[in-house]
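The complex appears here without one of its protein chains, the remainder shown in place.
Now for subunit A:
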Amino acid sequence: MRKLLLPLLLAMMTALFLAACSESVEKEEAGKAGGSAGSGEVSEYKIGAIYSKTGPNSPLGEPEWNATKLIEEKINSEGGINGVPLKIILADDESSQEKATQEANRLINDEKVLVLLGSSGSGESLAIKGIALQQQVPMISAAASTHIVEPVEDAKWVFKTPQSDRHAVERVYMYLNEQGISKIGTIIDSNAFGSSGLEQMEALADEYKIEIVAKESYNTQDPDMSAQLTKINGAKAEAIVVWGTNPGPAVVAKNTRDLGIDLPIIGSHGIANQNFITLAEAAAEGVVIPTGKLLFPSQISGDDVQFDAISSFYKAYTDKYSSEPTNFGSYGYDNIMLVIDALKNGATDREAIREHLENNITNWIGTTGVFNFSDKDHNGLTADSLVMAVVKDGKWMLLEK
């Protein structure tokens, strides 16, 4: 038995590996036959998209992935861009920097894509940024961190569509000023999202005359945060600002109400989903957050310049998939639509697409906001693209000014 096992194992491994290799060779040949965007006759526009369909970032990556597929099908059923079909190669980075690096290298060098879209997380986007800059390929990220596009001198080839955490913090501070609240206690998730939120809250505090009287943190899966909340309450904070993604903020809301602390709770755009309300149950009532408008398409007024873009995308998405697109879907949508805009206007090589994105995207209406890219701003949004939302009767409602 033992004698047989080893050769068997080896044979299995070799067979699997060879099978995998031959498969990829076939694919490569098929790609050659199809003809990529080379010189002469252009038979298709190849675009690479790396989103985190699996792993911890999958709640972000899934809607982005779906939105991208949706647009590809829509464009091709309408006859492509100026008669040339669109080919989007979707890749899953599994929420890992290493995988993102491998996929980015594959898409750029093996598939020879014109543009890279993604990734969903900030760490993965930064990893891809390095390669995009080295290989001079335009990329449009769907992640939050400001550092992806700043400083702009070091981000020549990199753009991004989601509001930066800076915008979200600005929007929260504007709201606090309106409410006359000046002392806040912060409690953040110790992950990338939470820590960059805190970084911005600290950086912008003086400008908005906000004093952070207590800084607490928790780990994403912690089941109880009573100790941190008691501290914040003891520090005479007038509001609790919680910066994290589910399930942390739901635990914070529950614990706060269980402790009988009567402070307003302000969350981040990271909990702009129904899941938060499901998790926090009754404690969710009254929680306020900054969010993109795609959270409640039916509540956006018809006068809004984004109305058409949001409602048509929302309808198309919910018709095809059984889930909500969420704000993340809107990032995926805007990313691919920006590229299509460039291709439609005759920017069909890497350099031209970059030039088009930087110079010709002004007052461009997307589902996330109205974009104005320039050589000084590769995010192109302001805090106004976010609105405030509040939980009322178990639903996110637009908070009127």
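The rule is short, and it goes like this: a residue touches a chain if its C-beta (ideal position, glycine included) is under 8 Å from a C-beta of that chain, and two chains touch if they have at least 3 such contacts; residues count from 1.
FYI, contacts and distances are computed from a predicted model.
Colleague: The complex has one chain missing from view, so what does its UniProt entry call it, picking from "NADH-quinone oxidoreductase subunit C/D", "Branched-chain amino acid transport system permease protein", "Glycolate oxidase subunit GlcD" or "Aspartate carbamoyltransferase"?
Modeller: "Branched-chain amino acid transport system permease protein"
Colleague: Which listed residue, A:47, A:75, A:126 or A:361, touches the chain dropped from view?
Modeller: Reading the full complex, the residue touching the unseen chain is A:126.
Colleague: Which listed residue, A:109, A:274 or A:359, touches the chain dropped from view?
Modeller: For the chain that is not drawn, the touching residue is A:109.
Colleague: Among A:43, A:76 or A:97, single out the residue that touches the unshown chain.
Modeller: Spelled out, the listed residue whose C-beta touches the missing chain is A:97.
Colleague: Among A:120, A:196 or A:268, which residue is in contact with the omitted chain in the full complex?
Modeller: Counting the whole complex, the residue in contact with the absent chain is A:196.
Colleague: Given the full complex, what residues of subunit A touch the hidden partner chain?
Modeller: Counting only subunit A, the missing chain is touched by 2, 5-6, 9-10, 13, 16-17, 19-20, 23-24, 28, 54-55, 92, 94, 96-99, 101-103, 105-106, 108-110, 122-123, 126-127, 129-131, 133-135, 145, 147, 154, 190-196, 199.
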